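Notes to accompany the following structure.
Complex shown without one protein chain; remaining protein chains in place.
Chain lettering (A, B and C) follows the sequence in which the chains are written, and residue indices restart at 1 in each chain.
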Amino acid sequence: MSILNYLVLSGILFAIGGTAVLVRRNAIVAFMGVELMLNAANLTLVTFARMHGDLTGQVIAFFVMVVAAAEVVIGLAIIVSIFRTRGSASLDDASLLKS
Amino acid sequence: MPETLLGQSPLTVLILVPAVVAALVWLVPPLRRLARPIGLVTSALVLAGAIALAVGFDVSAANETQFAQVADWIPAFGASYAVGVNGLGLVMVLLATLLVPVVIVAGWNEVTLPATVGDGDETAERKALDYRRAGWVALILVLEALMIAVFASRDIFLFYVVFEAMLIPVYFLIGVYGGANRRYAAIKFLLYSLAGGLLMLAAVIGYFFVGTDQGPQAFLLDQAPGLDAAGVPLITEMLLFLGFFIAFAIKAPMWPVHTWLPDAAQQATPGTSTLLVGVLDKVGTFGMIVLCLPLFPNAAAAAAPVIIVLALISILYGGLLAIGQNDMMRLIAFTSVSHFGFIVLGIFVGSATAVTGSMIYMVAHGVSTAGMFLVAGFLTQRGGTQDMGAYSGMQRITRVIAGTFLVSGLASLALPGLSGFVPEYLVLLGTFEVAPWMAIVAVLGVVLAALYILLAYQRVFTGPPSANHAGMPDLNGREKAVMGVLIAAMLVLGFYPAPVLDLLTPLSETVAALVTGGVA
Amino acid sequence: MFVAPHIEWAALSPVLILLGAAVIGVLVEAFVPRGSRRLVQVVVAALALGGALVAVTWRWTVVQQDGPSSLVAGALREDAPALLFQAILLILALLALLVIADRARGEDAFTPTASAIPGSEYEGQARRAGLAQTEVFPLTMFAVTGMLVFPAAADLLTMFIALEVLSLPLYLLAGMARRRRLVSQEASLKYFLLGAFSSAFFLMGLALLYGYAGSVHLADIATAVPLVSGMDGLLLAGSALVIIGLLFKVGAVPFHSWTPDVYQGAPTPITGFMAACTKVAAFAALLRFVYVVTPGLGWDLAPFLWIVAILTMVVGTVLAIVQTDMKRTLAYSSVAHAGFLLLGIIALDERGISGILVYLLAYGLATVGAFALVTLVRTKDAEGNLVGEAGHLSEWAGLGRRSPVLAVCFALFLLSFAGIPLTAGFTGKFAVFGAAVAGGDWPLVVIAVLASAAAAFFYVRIIVLMFFTEPATGEDGSATTVVRSEGLTAVAVVVCAVGTVLVGVVPTAVLAVAAQASKFLL
Partner (left out) sequence: MTEMTISSGEAVLFWILAPLMVMGALGLLFARRTVHIAVAVAGVMVGLAVMYIANEATFLGVAQVVVYTGAVMMLFVFVIMLIGVDSTESLKETLTGQRWLAALAGVGLLVLMGAITTRAALPAPVGLAEANADTNAVGVARILFSDFIFPFELTGALLITAAVGALSLTHRVRLGAKFGQKEMAAAKLKAYGAGASSTLITNRPNPGVYARHNSADMPAVDAAGEPVEASITTVLRIRGQESNLPSAEELADAGRPYGQGEEPAAVPGAADERKELEQ
């Protein structure tokens, strides 16, 4: 067991999150994919902090949590306002914008 | 002529005056009604200024830049505001300033309202017409300023900028005031020119970074070293040369990048066509002489054989297609393609005689083409169509039109005594000295010229007078004056070309030496 | 053991002024009566932007004298390029603010209340009651704050936070258009999702670089490059991910997919604001990152940037040609411009920095001006009621005849986009292309010139449409009309036009300042 395992795990989570954003058509699910990506980055930061023996990584991860919280508020507010308009949170229904 | 006005070169004044007047005419509503007289007076003044300039020009030093002014413009790019003329520049400035008042007079009543405007409200109609005329005059004056600037610029960057800027007024002159298909013609013209211009831009940037001097005056033409001196590999030099040359070849329409010209000439008003073919297209050949050859002598020498072949093709192709045209304006356009072939041939063949010929050719062709376009314009304005098949026997109905057309046409086909003869003779002579077979091919072009002019004359002016056009008015006094000036110019150039030759000969030695690779 | 950090208040003044204005704006929402809110907001915002501009100018003189310095424990870097980027940002933001604040025909471009369901009874009530979503102004101020920090950020964390500070308000603003609410809301959602997606990439890059160097300061990472071995993968991938995160913001292909939708859906003044200012801020950050961190990489990233630049120029140009909507056309053209700007990044020398500065100024002026004019051109139905902005290109036909001044200004901005000489766009293109040639990237320049030629086609097409085409009247009697602005938009347009001409004709001063700023110091 080495700390490498944590990095591999975070890589897997990041990739799954990224794929979810690209594949899923539901805005909320896609957004959760983004959250998973952020968390994966946090795990990387925490692991590297341990590797370097330096708490900076943890502090950055803490910042990410704050940022993510603000982002979630905005994102969900946008999603709710769209839902109230159309009764759906699917990105496919939101297809007025076409070239 | 005062040497300086507020410390400026007189050329700067000549550039500024029409530009400022143009802005005033367009922007100040009370002046709009008087636009045409104001335009005429301004252009006449500019012509007077140009003549004064010529009087003050030191002919013995025709090879050198005179009336020069150099000021920093964008030091970071190595660009300066540098103007000045040598013999060739002076001659071209004279040509441009001569043709502008002529065109204004010729097109006095050319601008009318489009059919859509005018629902009976007379004051509104009057205002709309004034606005439209003011726009026309302003565009022509702007164009005049730019033409003087381009022939006077002694900085590569300035030359490029003006070269591109000229597109805009021409584009509007064709696109707003032209015939039914004007939009297509205007866009075709613009796209061709833009493509050429951007290639030239790439070459300008390349020249800056490849050359030895990257200082604040790197683009100054009188200090710009040819790239042969900078030890640049031939391939690089060739690429840069091509960037410039293609832009100029599009401008001075050479086969195979000439196709915009017939459309533009057909759709533009005769006045616009006159300026376009008579002066603007000369910027292409002018650029070949003042930029392509001195800056990239090795590349020019290497490319000369290919260019000569293209020039010969242009001569024959233009002549052949001119014969097949039914549209008068297209016919004149194709004759120009043929003539430009002669000019390019003379420049690149590598003989001083031929180069001199080419330079005079640029002036002579400007005058004779102007005559043909304008008189054809007078005719079509009366007859209502540019289709030659619609006319017949016009020499019995409109004698003066027939006569002036014939004189212009004969000048164009190089009848001795008229303007076209001396240059064509010189080009052929020079070519024959270097490469007889080329001269023989080119002579075919002369034969074709005789054919297309005389055939056109025959179709339109001889034969039984057409009933449709019976009673068509002949040229009025204004129009006679226009044609009179032009024919006088043709005669002067035909009988007494010596002053012009004096201005141009010193330069041609240098130019020819560049092509042959010899030392000047 | 704990040492309180030293805070350089004076040097932070531009940021602090704007942050203060944003907070005051929020308080104004709470305490000032509805009738005078808008006026107070506009005044506060304009004063703050003007004040910040003065502060930046003052800091410029200080930096010229004392040299660059690090601020607040190394979070920010105060140096000449940062200040110049900030100055450009503030100028453009001030112009954009004028357009945002303008109320042509008594209506601004924003929904009376964003909380109303589009088309509902409540929305109608709100409109009749004359509500105004004045939160727009503090949100704009927050966005500008983030943008101001972005070029100066000296560590990746500050950069990340600034990225979010500038993005979050824009996500919200994009959804507040007065008309076509559904499209606007959708733009907001798309912008948000893709923006969050891109910041996740940025963050992962940050994490990997932290793992590599043990620090997120750009300078520390740069010093670690020659020292640390065995982890090149982390460095390379981290840099690539950070760059990808920034490329999303500048709208480079293949990270551009949000651009057309968001540009089209957002309220037009906001589109102008973010098209100009976000691009300036993001390129400033990209420039700092690339110039400080990656030179030590021995150019392993060059192929990646080359491909992105080529794709961006070509795809942006080609797709712009096939568009039929004005805002989408401008959106794709802005994608193409991102590609041209990337040439300056790739050049990796001082010329590149000054080139990008000039290009961004030119592009920003034309963009703010063009979108400002788009707000004034409206469609009218058969009864003469204003319906909304004229989106379709065909609705712009014949504008040159009816409003020559507007059409000439618009044509000027288009010519500047196209890079025609004597406009600012030409100066910018020349500077950037020159830098690329000097950097030896001439194949890129050839592609760029070809792309410019193709791009000129669609700019010219619009000019043709405006001047040479008869105005079209729809089958239902709808027509295009130009509304009079309250004056603010007109001022912005005139300033942009004059700026475009001046930078085109006498660019010496601008070039000299840019050249002074082009030294990046660690």
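The rule we apply is simple: a residue touches a chain if its C-beta (ideal position, glycine included) is under 8 Å from a C-beta of that chain, and two chains touch if they have at least 3 such contacts.
What you are looking at is a predicted structure, and each value in this text was computed from that prediction instead of being measured.
Asks: So which shown chains sit in contact with the chain we cannot see?
Replies: Even though it is not drawn, that chain still touches A, C.
Asks: Where the complex has a chain not shown, which of C:234, C:320 or C:438 is the residue touching it?
Replies: C:234
Asks: Based on the whole complex, identify which of C:22, C:45 or C:305 touches the chain you can't see.
Replies: C:22
Asks: Any idea which of C:133, C:334, C:403 or C:481 touches the chain not displayed?
Replies: Going through C:133, C:334, C:403 or C:481 one by one, C:133 is the residue touching the chain not shown.
Asks: Looking at the full complex, which residue from C:17, C:162 or C:511 touches the chain that isn't shown here?
Replies: Of the candidates C:17, C:162 or C:511, C:162 is in touch with the missing chain.
Asks: Check the options C:54, C:72, C:408 or C:450 and report the residue that touches the missing chain.
Replies: Of the listed residues, the one touching the omitted chain is C:72.
Asks: In the complete complex, the non-displayed chain touches which residues of chain A?
Replies: Spelled out for chain A, the touching residues are 1-20, 22-26, 28-29, 31-33, 35-36, 39, 42-43, 46-47, 49-56, 58-59, 61-63, 65-74, 76-81, 83, 86-90, 92, 95.
Asks: When the complex is taken as a whole, what residues of chain C touch the one chain not shown?
Replies: Touching the missing chain: residues 1-5, 7, 19, 22-23, 26, 29, 71-76, 113-116, 122, 125-126, 129, 131, 133, 135, 138-139, 142, 145-146, 149, 157-158, 161-162, 164-165, 168-169, 171-172, 175, 208, 211, 229-231, 233-234, 237.
Assume only the chains that are shown with their structure count from here on.
Asks: Thinking of each chain as a vertex joined to the chains it touches, would you call that graph a line, ring, star, complete, or other?
Replies: line
Asks: Suppose each chain is reduced to the average of its Cα coordinates; what separation in Å results between chain A and chain C?
Replies: From the centre of chain A to the centre of chain C is 25 Å.
Asks: Touching at least two other chains at once: which residues of chain A meet that condition?
Replies: There are none in chain A.
Asks: Residues of chain C touching chain A in their complex?
Replies: Residues of chain C touching chain A: 114-115, 117-118, 157, 160-161, 164, 168, 171-172, 175, 181-183, 185-190, 192-193, 196-197, 199-201, 203-204, 206-208, 210-211, 214-216, 260-261, 264-265, 319, 322-323, 328.
Asks: Can you list the residues on chain A that touch chain C in the complex?
Replies: 7, 14, 17-18, 21, 27, 30-31, 34, 37-38, 40-42, 44-45, 47-48, 51-52, 54, 56-57, 60, 63-64, 67, 70-71, 74-75, 78-79, 81-82, 84-86, 91, 94, 96-97, 99
Asks: Where on chain B does chain C make contact in their complex?
Replies: Touching chain C from chain B are residues 72-77, 116, 160-161, 164-165, 168, 172, 175-176, 182-183, 186-187, 190-191, 194-195, 198-199, 201-202, 205-206, 208-209.
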